[in-house]
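Reviewing the structure listed below.
With one protein chain withheld, the remaining protein chains of the complex are depicted in position.
Our next item is subunit A:
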Amino acid sequence: MNSPSSHFIHKFRHSSNRQDMATNEEEESPTELNTINSSAGFLIVSPDKLSIKYTGLGQHGHDVGVVQSNKPAPFKRHAYYFEIYVKDAGVKGRVAIGFTTDNFKIGRHPGWELNTCGYHGEDGLIYLGKRQGETFGPAYTTGDTVGAGINYDSQEFFFTVNGTLVGTVSKYIKGPLFPTVAVHSQNEEVSVNFGQEKFAFDFKGYEASERNKQQIAIEKTSVPPNINYRLVKNYLLHFGYEETFHAFDLATNCTVPPIYVPQEDGVDVQDTAYALNERKILRQLIGKGEIDAAFAKLRDCYPQLVQDDKSEVCFLLHCQKFIELVRIGALEEAVKYGRVELAKFIGLNVFQDIVEDCFALLVYKCPEESNVGYFLEASQREVVADAVNAAILSTNPKHKDRLYSHLEALLRQLMACCLELRLLNDGQGESLSLNRLLKNNSCKRIKKTG
């Protein structure tokens, strides 16, 4: 099991990894047709790579003019969608729209080969990896706008004609999928829309209603009454926000009618209120960068925590002191301090690279702007404060060894469940980001169309 201290060491080292919160949700999206991997012999792609025209003879089943998009459909969202416009259905109207994978066979209609899917304009049938199609929707021809989409929540393909949904099929194909278009008789010409133009189908509305379905299901669940107050109180006590706790406690006891918060087995509350005042004081001191005072207070009240000078709590405090000296520009003093207090950590794997990074601060004229600049941020002090807080809590003889506040435990469970759900869904679907949730307004409903 993760020991509490290494949790904070890890945070101290990585407190500023804001990037990997946001950007691993940035996905590539199709923007044009892939001219490298197309049936070059049977079609030509327009210079803007958004139109195709059949140039073959359409004599058999292996001279289909088919082309994929340049990138696969992004999948970290509820759904993906694109459209084609049939400029000219040509002699036979054998246009097709669908999805294919990486190892796609040139010259074959989407849907005829395994791991492909295609909705064909000639007969309105859907082809799901077999030469035999199934009844699906209307046939389509010149002047029609046909759309194809993937619903990652329901794991289905869906198709539209001229703005109306015509049907869905189960998505049996795994892995990244490429929007695919095909033409197969003389004069057939089709253009593609990957979202650069407005869609005929209200895709945004569709997405919103998918999101809505989830929201409605979520709203239906019920939560025990007063749970929020209990969680907030536990949070405040856990981290030692004493004054906030008292103000909140007072307010919840003074409402009319009073918000009755049944005491959890009184022991639990007492546990979390353990050493509340000392923890508050230490958080304040560390928050102001007064590390010496923090050490003094600890020696006074909890000598056992600072007895072993090589403990993780001491390490973090010493590092923070070093950082504070750099912050005020007392570089010589910082070096002296580092020699006395930090040098002993070199050679100990866990701490060494942090010490090196701290020392790196000395090199820069403007350390805040360097790549180790995050050491100088307020969040760094907070990590140390949280670590000291946890250490003091651990001195409670009745301590139950709980690293996280109840609120954090719930949030972690929520995120872990969502991550697992997405994992089991082939990595597809919209992810949960607490950060993004906190920024957004209330859930988006189906919007009014103008």
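The rule we apply is simple: contacts are C-beta pairs under 8 Å (C-beta built on N, C-alpha and C of every residue); 3 or more make two chains touch, one makes a residue touch a chain; residues count from 1.
Please note the rule applied: contacts and distances are computed from a predicted model.
J.: The chain dropped from view, which UniProt name applies: "DNA-directed RNA polymerase subunit", "3-isopropylmalate dehydratase", "CTLH domain-containing protein" or "Protein ECERIFERUM 7"?
T.: So the chain that does not appear here would be "CTLH domain-containing protein", according to UniProt.
J.: Looking at A:L57, A:V91, A:A251 or A:A296, which residue reaches the missing chain?
T.: Only one of A:L57, A:V91, A:A251 or A:A296 touches the chain omitted from view, namely A:A251.
J.: Of A:T31, A:S170, A:Q307 or A:Q413, which residue touches the hidden chain?
T.: Here the residue in touch with the unshown chain is A:Q413.
J.: Given the contact definition stated above, which residue among A:P224, A:G347 or A:P397 touches the chain not shown here?
T.: Touching the chain that is not displayed is residue A:P224.
J.: Name, in rising order, the residues on subunit A that touch the hidden chain in the full complex.
T.: 1-2, 7, 17, 20-21, 204, 214, 217-219, 221-224, 227-228, 230-232, 235-236, 239, 241-244, 247-248, 250-251, 264, 268, 280, 283-284, 287, 378-379, 382-383, 386, 404, 406-421, 424, 432, 434-435, 437-439, 441-448, 450
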